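Got a structure for you, questions after.
Here the complex is missing a single protein chain, while all its other protein chains stay put.
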Amino acid sequence: MSEHIVPKKIYYRIFGALLVGTALTVIFAFINLGNFNIVAALLIAIAKALLVITFFMHVKYSSRLTKLWVAVGFIWLFIMLAITMTDYLSRAWLVYRP
Amino acid sequence: MIHHSLLAMSWMLPEQASSYAPEVDHLYEFLVGTTIFFCVLIFAAILFFFVKYRRRSSDEIPRPIAGSMVLESAWTIIPFIISLFMFAWGAKIYLQEYTIPNDALDIYVVGKQWMWKFQHPEGQREINELHLPVGRKIRFIMATEDVIHSFFIPAFRMKEDIVPGPNRYTTVWAEPTMTGQFHIFCAEYCGTSHSGMIGWVTVMNDRDYQNWLSGGAAEGSMADRGASLFQQLGCITCHRSDAQGQCPRLEGIYGKEQLMSDGQKVVADDSYIRESVLSPLAKIVAGYQPIMPSFQGQVSEEQIQELIAYIKSIGPPETTNATPGTMKGSTKISAPGSNPAAKPPIMTTGGATIVAPQTEKAQPAQLPQQTPGQNQ
Amino acid sequence: MALIETETAPERIELHAEHHPHLAHHFESMEQQREAGTLGMWWFLLTEIMFFGGMFLAYTVYRHIYFDAFAAGSNVLSIWWGTFNTAVLIASSLTMALAVFHAQMGNSRKVVRFLLFTIILGTIFLRVKYIEYSDKFEEHVFPAGDFRWPIEHEANRPNNVGDMLLMLIGAEPLNSSPQGPEHAFSVKVTTKYAEKGPYYGVGGQVPEEVQDPGFGGHVRMYFWLYFAMTGFHALHMIIGIGLLLMLAWQARKGKFSREYHSYIELTGLYWHFVDIVWIFLFPLLYLVDRHL
Partner (left out) sequence: MSMTPLTATAGRLTSEGEPLNYLNNGHGLKSWLLTKDHKRIALLYLFSVSFFFIIGGIFALLIRINLLSPEGLFNPDTYNRIFTAHGIIMVFLFLVPAVPAVLGNFLLPIMIGAKDLAFPKINLLSWYCYVVAGIFLTVALIAGGIDTGWTFYTPYSTSYSNSNVLLAGVGIFIAGFSSILTGINFIVTVHTMRAPGMTWFRLPLFIWAHYATALVIMLGTPVLAITLSLMALERVAHVGIFDPAMGGDPVLFQHMFWFYSHPAVYIMVLPAMGVVSELIANLARKNIFGYKFVAMSSLAIAVFGFLVWGHHLFVSTQSIYLGIIFSFLSYAVAIPSAIKVFNWTATLFKGSISYDTPMLYGLGFIGLFLIGGMTGLFVAALGIDVHVTDTYFVIAHFHYVMVGGSLMGFLGGMHLWWGKITGRMYPEYWARAAMVIQFVGFNLTFFPQFILGYLGMPRRYAAYPPEFQVLHVLSTAGATILGLGMLITIIYFIWSLKNGERAPANPWGASGLEWRTSSPPPTENFLETPVVTWEAYEFAPIETMDVLGYPGDPGKPSQPVPAEHGTED
């Protein structure tokens, strides 16, 4: 992975985008979207995280290998959350009805 | 080969004392057969090569052999198919073991460090001893007073963990098919005398069982004891049968869907009633105030079970007492509810209500209540 | 991080030919050394993801089971502080990125400057966290202490930027009298959820003492997760600031150059990761069911 120098103005743009994202998060939090509050919050958070990873952490300019590992990290986290939550969501089907 | 293994193993199996024990053993024998087959196959190959291709001179270099796609796919696919078969068979038995029949006789089980306590609906109490009628489906409704225990009867091929928590009963069932005495073990490590937490289940034919029952029910049935508890604990002052009390009336609620204040419907089963006694505020029946104190620490697990038996018994006419036969009645009442979370009422395992979706979802605003029985 | 530095084993007599002074004996080239460092850092961050992942799992499960309790707890936190800190951390990420940029340029003086900016911002973040924590103690919602629900006496919460700046330097906020709007807000919070259950105080006794944890107990669980997650995050911040101080010192001594600045990059990766964790913690901990 040869060293790639990102122009400064990109950093400033990303910074701006992140601040906007934060503002949006707070605004959405005060609007009642029912179950979609959490969805909105997470979507924005994921977008912000992606910005940081892609530009601040230079993944955009890194080898495919680095990209792969970053993906692996989050996929594994997702596996753990998803499978465990499956248990809690489907246990409720098992209430015994006399 | 399989039959050979059967004969050889006859002394390696515990008695088949429950209706699904033979099924488990069949699968077991099938697996043993498969194992023997593959082991013989591979050991024979290894030994043959080991002798045939032993090194003859120190400097010989055999010709390399590239792999073979055919072989690779063969020994990928064939084992996979075999294991799929094993999986399906095992899952079938599993579902059977956790499908609670509706016409079962309830036995209440309490595990505590380090003993098993049993209660019969007719009122008999036993410790580390359990008497059961042969040929009758038994539903074990189990709770623990401390750590995780596991109710294990090898002869029945039956095992289930009992996980503590105010809102879970663990239920498992078996149908004894032969009379005799069998081991009861605790299979989940539970501390110092884990290996002392054992007992005997005595399966008797129906007449002996009836005699045994009539033998020692001094204090009346569980329901009777529950009724007197209902008085002593003062439940009766609020849960009045004339619906004049501040609390829901309990006649005939057992097994029926109740509407909660947050709009969700909950079937009043054993777990629900137990939770209502231990942490009353988890679910509030629509139109009532959350004023009931918790009885945690004031009633033992057995007493809770007696209360449940009582509430069962004060159901509609056809379930006036909690004798096994009438379990059918109480089950007729509750067709699978319209509860979104409710699948056809077939199976059970523990941990149900703790995950009932959004247990405490928005409830109507009321004044904070100063409630007795809380430690401030 | 200094551990990633690899130098020649002392017990061996060295005879390296024309090598870059910072090229470790067992690498073939600076390029290879940089690659190794970066890959190693990324893998370390992967383990960090899974480490925080465990807490996120617990959070997800209990938020699912005790949603309202989590909402109640969340509403007690100061959204002003939360937002402010998020902005601060994002800014520190920017300055960190710029420090790396100047390192790549080989501009040591600016490197030092931006590292210092990053350190200052990080310190502000921790200062705010300290204020928040002490408020929570004052309000008796520290789960391992004398926990009470709903909160009886509430600490000052800022409700505008001015307040925050004042409180940062330890001064009293101007308009945060107990009758202040923030107070009304908090009353609203507690009354909205108070009837969900009786409060109780457990002076950190063993659970046997607790009869029915009830709603308060579940709020307590929320605060326990709040302190665990933000606590571990703050710990990472502290470690990061330590590393930055070290780097700033070395950079000032002119250790880094256009060819050799991998520690700054690696520390940058770490810093950005800590930022990402917060990006998720903020909505999950501060913004549950805010719309009253």
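Letters A, B and C name the chains as they come in the text, with residue numbers starting at 1 for each one.
Going forward, contacts are C-beta pairs under 8 Å (C-beta built on N, C-alpha and C of every residue); 3 or more make two chains touch, one makes a residue touch a chain.
As the structure is a prediction and not an experimental result, all values here were calculated from the model.
K.L.:
Touched by the hidden chain, which of the shown chains?
P.N.:
Taking every chain of the complex into account, the missing one touches A, B, C.
K.L.:
Kindly state which of the options B:Leu13, B:Met115, B:Leu213 or B:Ile291 is in contact with the chain not pictured.
P.N.:
Touches the omitted chain: B:Leu13.
K.L.:
Just one of B:Leu132, B:Val163 or B:Ile314 touches the chain that is missing; which is it?
P.N.:
Considering the complete complex, B:Val163 is the one touching the chain left out.
K.L.:
Against the chain that's been left off, what residues of chain B make contact? List them.
P.N.:
Listed in rising order, the touching residues are 12-14, 23-24, 27-28, 31, 34-35, 38-39, 42-43, 45-46, 49-50, 53-56, 58-69, 71-72, 75-76, 79-80, 83-84, 86-87, 89-98, 113, 146-148, 150, 152, 154-155, 157-161, 163-166, 168, 170, 183, 185-196, 198, 347, 349-351, 354.
K.L.:
In the complete complex, which positions of chain C touch the hidden chain?
P.N.:
3-6, 9-17, 25-29, 32, 35-36, 39-40, 43-44, 46-55, 57-58, 61-62, 65-66, 143-144, 204-208, 210, 213, 217-218, 220-221, 224-225, 228
K.L.:
In the whole complex, what residues of chain A lie against the chain that is missing from view?
P.N.:
Answer for chain A: residues 65, 72-73, 76, 79-80, 83-84, 86-91, 93-94 touch the chain left out.
Heads up, the rule we're going with is that only the chains that are shown with their structure count from here on.
K.L.:
Measuring centre to centre with CA averages, how many angstrom lie between chain A and chain C?
P.N.:
Taking the mean C-alpha position of each chain, the two centres sit 17 Å apart.
K.L.:
List the centre-to-centre spacing of chain A and chain B in whole Å, with centres computed as mean CA coordinates.
P.N.:
Averaging C-alpha atoms per chain gives centres 40 Å apart.
K.L.:
Taking the mean of the CA coordinates per chain, how far is chain B from chain C in Å?
P.N.:
Computed from C-alpha means, the inter-chain centre distance equals 44 Å.
K.L.:
Where in chain B do residues touch at least two different other chains?
P.N.:
Each of 354-355, 357 in chain B touches at least two other chains.
K.L.:
Which chain C residues touch at least two other chains?
P.N.:
64-65, in rising order.
K.L.:
If we count contacts the way the header does, which residues on chain C are in touch with chain A in the complex?
P.N.:
Within the complex, chain C touches chain A at residues 31, 34-35, 38-39, 42-43, 45-46, 49-50, 53, 56-57, 60-61, 64-65, 79, 83, 86-87, 90-91, 93-94, 96-98, 101, 104-105, 268-269, 272-273, 275-276, 279-280, 282-284, 287, 289-291.
K.L.:
Spell out the part of chain A that touches chain C in their complex, as residue ranges.
P.N.:
Spelled out, the residues of chain A in touch with chain C are 1-3, 5-6, 8, 11-12, 14-15, 18-19, 22, 25-26, 29-32, 37, 41-42, 44-45, 48-49, 52-53, 55-57, 62, 65-66, 69-70, 72-74, 76-77, 80-81, 84-85, 88-89.
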